[in-house]
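What follows is part of the complex, with its chains left where they were.
For clarity, chains are labelled A and B in written order, and residue numbers in each chain start from 1.
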Amino acid sequence: MFAIAITLLIIEIHVPHPEVSTDKEWLITLANLIPNFAGFILSFIVVGAMWVAHHRVFGMLRRLDPTLVWPNLVLLMAVAFMPFSTALMSSHSAERVPELFYAFTLIVAGLLQIRLIRRALREPFLKPDVSAADIAMIRRRSLALPIMASIAFVLGFFWPGFSNLPLVLMPGVVVLFARWRRGKRPEPDAGAVGG
Amino acid sequence: MFAIAITLLIIEIHVPHPEVSTDKEWLITLANLIPNFAGFILSFIVVGAMWVAHHRVFGMLRRLDPTLVWPNLVLLMAVAFMPFSTALMSSHSAERVPELFYAFTLIVAGLLQIRLIRRALREPFLKPDVSAADIAMIRRRSLALPIMASIAFVLGFFWPGFSNLPLVLMPGVVVLFARWRRGKRPEPDAGAVGG
């Protein structure tokens, strides 16, 4: 599902047809697509980070309990929606409502992921080798997306066009959240997973 | 297959290009897309419920018997068709024929699923731990889609535009059908699966 949504991002970038076919005209044409390329890369990174988290959470579970099916499907719905909100933002960069709409869909996706993680990572669903420290780390990591997206949402009111760019830092922020409070107690296993 | 069809639903929602780029104009533009968003969510839920049922049925089988291959492929054909009927209904909400067409494709999909379930859930295909109560529950659940879609079809003659909205209740109705008659005899296992 994540793989399909992430690959569909590209089909929203349409092939341009410049009126004149000189090299210079082509370079201008491609430069005009930079917001589309940026949106593709941004959403690929954000959805990619969600994919990694999702994979990690389900790797901690013995099986998919029926009570998790719908929280999971609703999260997948938000992920499947991303190609639209990405295309909306990319085609209208620097316009306030599309930028806010994009950040809003990410806030929703982030909250749905937190909800799924809270429901999934508890007894009796867990594999026996999952430690409390692992769960705490996954929970801390899952805060990164809604917090970053909320910041982007607020920035979008004032600086549409640049407000969503900080989201490109997601993978690094996720690692920061994972390592937070590490200094206070030793968590060797969490370090191996979070690198 | 379900995952692909469910993700393709989004590419039928096209990015709007309002003539003026004010915030107000954008909000009106996005409000005009509400039928498309509603169609996306509705079909995601309905196809998602079919996906869950399909997964559950095949989890009860030892292997995919050759006699089940074509009943299964014909069901998948109806699922693969959903992005079209969803887009048709969403782009022409409140028009009678597209609404009826959508409900009709769901009736067909629901009947094909019942047919597959009746052929699949019987000896000698079943895993040894599948109880008669499990099978009865899955069969009752499978009635929810064609019944709900038939109601939507009838409603569509009188109130096109709202006729398909009851389908959003599908996951709840499925659980109701699963629990039906539970009071009469104890089925602890069915309760664990149907939650």
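Details
In this section, a residue touches a chain if its C-beta (ideal position, glycine included) is under 8 Å from a C-beta of that chain, and two chains touch if they have at least 3 such contacts.
Just so it is clear, the structure is predicted and the values come from calculations on it, not from any experiment.
Counting every copy of the one repeated chain, the full complex in this structure comes to 4, with 2 of them shown.
Simple rule for what comes next: only the chains that are shown with their structure count from here on.
Superposition of chain A on chain B using C-alpha atoms only gives a rotation of 90 degrees, nearest 5. Averaging Cα coordinates per chain places chain A and chain B 27 Å apart. On the chain B side of its complex with chain A, the touching residues are 3-4, 6-11, 13, 15-17, 21, 23, 26-27, 30, 40-41, 44-45, 48, 51-52, 171, 192-195.
Residues 1, 4-5, 8, 11-12, 66-67, 69-70, 73, 76-77, 80-81, 83-84, 87-88, 91-92, 95-98, 101 of chain A touch chain B in their complex.
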